[in-house]
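Here the complex is missing a single protein chain, while all its other protein chains stay put.
On to chain A.
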Amino acid sequence: MNLTLRIWRQKDSNAKGQMVDYKVTDISEHMSFLEMMDVLNEQLVNSGEEPVAFDHDCREGICGMCSLYINGEAHGPDRGVTTCQLHMRMFKDGDTITIEPWRAAAFPVIKDLIVDRMAFERIQHAGGYISVNTSGNTQDANSLPISKIAADEAMDAATCIGCGACVATCKNSSAMLFVGAKVSQYALLPQGQVEAAERVKNMVAQMDLEGFGNCTNTGACEVECPKGISLDNIARMNRELMKAALK
């Protein structure tokens, strides 16, 4: 395949960015989207230009590092996948593909297609843990039975890879799906209930502080989430917050 790539180039967080067009040729339909980007970058290096910076690491859909807003969609046109799992067979010879970084005030651009997602980390520092000592002198794991249903539901919430597609795709740049998933995992398990109220209050307060927008229930986040995190988690977070407020 031969393609035209329209890519956002931005030198650093202070510079002004712009779209630049590049051509790539001989792209195999078996390549992943990021391998196609590798081809472009090899071409740029060979011609003495600076390659396009983009985030990636595991390339198997689990680390949450890759991002990319492709033709107006977070992680591109396929459903339930991250950009590293998107394959070129989703595109046609001659296509023009627009590639941009995540767009959200709370995710400032660092360079080209790389954004700063530290806001997510700070939300977790604010309460994403159970206050247990790491000494190993905890009680035997089976002395705390947990129903299979609760464990499975907690696992579903915990599957979030922290990629930020939910924020990028939301017209309000809301982080509710991510935070909802984080709060839910702990809310569904008996461990750490003691500090449940404080946890949800602190995490939500930090989320607001970071400048994420509000949720208006459009549900776009759920559609674009590569891990199928459900909107139920947002509802659960709101319930937890209400409970906490009443305490």
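One rule holds for everything that comes next: a residue touches a chain if its C-beta (ideal position, glycine included) is under 8 Å from a C-beta of that chain, and two chains touch if they have at least 3 such contacts; residues count from 1.
What we mean here is this: contacts and distances are computed from a predicted model.
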> Looking at UniProt, which of "Heme exporter protein C", "Elongation factor P--(R)-beta-lysine ligase", "Maltose/maltodextrin transport system permease protein" or "succinate dehydrogenase" names the chain that isn't shown?
Replying inline: "succinate dehydrogenase"
> Any idea which of A:Trp8, A:Trp102, A:Phe120 or A:Phe178 touches the chain not displayed?
Replying inline: A:Phe120
>> Please identify which residue in A:Thr4, A:Ser28 or A:Asn214 touches the non-displayed chain.
In response: A:Ser28
> Which residue numbers on chain A touch the omitted chain?
Replying inline: 11-12, 28-32, 34-35, 38-39, 42, 44-46, 48-51, 53, 55-60, 62-65, 81, 85, 87, 89, 110-111, 114, 116-118, 120-121, 124-136, 138-142, 144-148, 151-152, 154-155, 158-159, 161-162, 185-186, 189, 191-192
